[in-house]
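One protein chain omitted, others in place.
Right after this comes chain A.
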Amino acid sequence: MKVKIRQWNGVASWLWVANDENCGICRMPFNGCCPDCKVPGDDCPLVWGQCSHCFHMHCILKWLNSQQVQQQCPMCRQEWKFKE
C-alpha cells in the first residue's frame, strides 16, 4: 500500500520567542496586543532591550516618552537601550 499525501493543511498558532508571558507594562499577553492596538503580531510588535527585557513596542515607547530625566527599563531600572 502506498499513501500519497496531496495536501496537508495543518493548524498552528504563532507566538513570540520571549522569556515571559505578559508584557511587564500593560500586563497583556505578548501574544495578544497592547491596549491601544486591535491586531496582534506585525501591527503590535515586541521590542527587546539590552537588559533582555521585552515589551510591546507601543508600551515601552509610551513609557520612555513619559520619562523626563533618564530612560530606564521599567523592570530592572537599567538604562534602556534597544537591542539591535
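Methods note: a contact is a pair of C-beta atoms (placed from the backbone, for glycine too) under 8 Å apart; a residue touches a chain by one contact, two chains touch by 3 or more; residues count from 1.
The rule is short, and it goes like this: contacts and distances are computed from a predicted model.
Asker: Of the options "Adenylyltransferase and sulfurtransferase MOCS3 homolog", "Anaphase-promoting complex subunit 2", "NADH-ubiquinone oxidoreductase chain 5" or "Adrenodoxin isoform X1", which is the UniProt protein name for the chain that has been left out of view?
Answerer: Spelling it out: the chain absent from the display is recorded in UniProt as "Anaphase-promoting complex subunit 2".
Asker: In the complete assembly, which of A:46, A:59 or A:73 touches the absent chain?
Answerer: A:46
Asker: Touching residues of chain A against the unshown chain: what are they?
Answerer: 1-18, 29, 31-32, 38-42, 46, 48
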